[in-house]
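The complex appears here without one of its protein chains, the remainder shown in place.
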Amino acid sequence: MLHRRNPQLNANGELIHLLSIEGLPQAVLTQILDTASTFLSVNDREVKKVPLLRGKSVFNLFFENSTRTRTTFEIAAKRLSADVINLDIAKSSASKGESLLDTIANLSAMHADMFVVRHSESGAPHLIAQHCAPHVHVVNAGDGRHAHPTQGLLDMYTIRHFKRDFTQLSVAVVGDIVHSRVARSDIHGLSILGVPDIRAVGPKTLVPSDLREMGVRVCHDMAEGIRGADVIIMLRLQNERMSGALLPSASEFYKSYGLTPHKLALASPDAIVMHPGPINRGVEIDSTVADGRQSVILPQVTFGIAVRMAVMSTIAGNAA
Amino acid sequence: MLHRRNPQLNANGELIHLLSIEGLPQAVLTQILDTASTFLSVNDREVKKVPLLRGKSVFNLFFENSTRTRTTFEIAAKRLSADVINLDIAKSSASKGESLLDTIANLSAMHADMFVVRHSESGAPHLIAQHCAPHVHVVNAGDGRHAHPTQGLLDMYTIRHFKRDFTQLSVAVVGDIVHSRVARSDIHGLSILGVPDIRAVGPKTLVPSDLREMGVRVCHDMAEGIRGADVIIMLRLQNERMSGALLPSASEFYKSYGLTPHKLALASPDAIVMHPGPINRGVEIDSTVADGRQSVILPQVTFGIAVRMAVMSTIAGNAA
Partner (left out) sequence: MLHRRNPQLNANGELIHLLSIEGLPQAVLTQILDTASTFLSVNDREVKKVPLLRGKSVFNLFFENSTRTRTTFEIAAKRLSADVINLDIAKSSASKGESLLDTIANLSAMHADMFVVRHSESGAPHLIAQHCAPHVHVVNAGDGRHAHPTQGLLDMYTIRHFKRDFTQLSVAVVGDIVHSRVARSDIHGLSILGVPDIRAVGPKTLVPSDLREMGVRVCHDMAEGIRGADVIIMLRLQNERMSGALLPSASEFYKSYGLTPHKLALASPDAIVMHPGPINRGVEIDSTVADGRQSVILPQVTFGIAVRMAVMSTIAGNAA
């Protein structure tokens, strides 16, 4: 594995696809965050467009439905002046029995420049990146339980915006970690950016124990998990992903791991509270906290557009 | 109620949202109609675009499906050079249990500039306007039985185009008035613009009697209702909205209230016939009339694009 080049980087070490945060050099992450910062001001301008992707065709390939995520990519691409084509793949060729790779080969032949891929199977974006034409760039918009790298990057952006220095932080990731591609991407990002104290907090059934090998502290007790934390990342309880009875009930989960003002008081007084959304009020987070002064959930959304613009313009500018 | 400022107007009395025609000053209505008139020529030009909303993000939030209305807003926004994002909300976050206001807060955080909202609940666009970020403008594209203000305005535009002076007119609104947000918006518009003789025509079960308090003449007899009228606005029979047996049958309705050449002959000889579409031929209107020389149903559609361009460019230009 050591000798194989990271498939996301070209021979010069430049990012050509964004498939996973895992394995990316710190410099690449930092460059994306710096670029995103320049786009934040674009989004505040009267005319929010820049011509960086003018004439480029960006295809949103959502094999798994997600209006919210698709929308953020669509906005980001349009603000870069790209032409955006939304394909609801679930309803189309797939139903005619065409294989994933045949679909991709066809879309590449239409001179696509970028595929933004959401898929229920882990690894699908990698497969696509391996097989698509060399002029096409791939962004993973969430694959199975594997990764959601743009969410991870926007979380890193948010933390840097509010906390500046990664190297002094305690960050707690709380909830259903085992099913969460967001948690996975966040932990890789935090680790690469030098966060010394990363905690994974949740019940035994929802926190994979092998996280310890990544230098993560696993806490099954919420109080222990968030005590003194500078950043608390609450995860969405993925009801729709859970099969079987891993959890007793939503209300029991809330009692143990839901973020209430009472529990939040255990964290650092200026701790920030994050959540990838959409939030389940009263399940993983109390409304007082979600809407409170420490919540940065809406800034996350704003930063998410800028980060996606940064990712798309960065990879589009680097040749395979 | 008298002391509270109309939530559609800023401190200078300028329109910042379009939620309802009710309560708007005549000058605001007239200004929109005048602006629409300048856009009509744009729509006839070889290149139909003007850059008034360039770089603005317009979100079509259709909580209730309506391809036709969404299309008119999409065209209007694109001709103003806006970026348009269509969200089929019914299928997305709502199904993940996110509240309306959380959805709106999230979309605002993406630096949306305008929400075009269709919702089955009366008042939903008001609620959104109250809670969205100050930089966001809201257009009601139809809410429950409450209002459909852009349809009302395009109807006013059509009447002014063909009849010039509102202050001499007899206007009959015919059909299922109780379920019609179009009728409600039309009656407010006609009233504000000074139409002296407004008639609501239909069976007792479909005409609310409290219209009399608004100065509207209620007629349950069709002949009486359209005799001498200068403008006849036929309403769509909202079969899909009617619960229970308010009507004996479509054919019986047609016999009493369907607009046939015979009945139309009772109106002023140069009366115009309007309909918000889509028409039910042979239910509320006879094909001969719908396609006849007095019908202005298709001009209504054309004017509708210009009026929506006028509404969007007007509110986008006024700061909260």
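The chains carry the letters A and B, assigned in the order they are written, with residues numbered from 1 in each.
Here, contacts are C-beta pairs under 8 Å (C-beta built on N, C-alpha and C of every residue); 3 or more make two chains touch, one makes a residue touch a chain.
Just so it is clear, the structure is predicted and the values come from calculations on it, not from any experiment.
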| request: Determine which one of B:68, B:135 or B:255 touches the chain that has been left out. | output: B:68
| request: Check each of B:21, B:124, B:193 or B:305 against the chain that is not shown and name the one that touches it. | output: B:305
| request: List the residues of subunit B that touch the chain left out of this view. | output: 43-49, 65-68, 71-72, 74-75, 78-79, 240, 277-281, 298-299, 301-302, 304-305
| query | List the subunit A residues touching the unshown chain? | reply | 54-57, 83, 85, 87-89, 91-93, 96-99, 102-103, 105-111
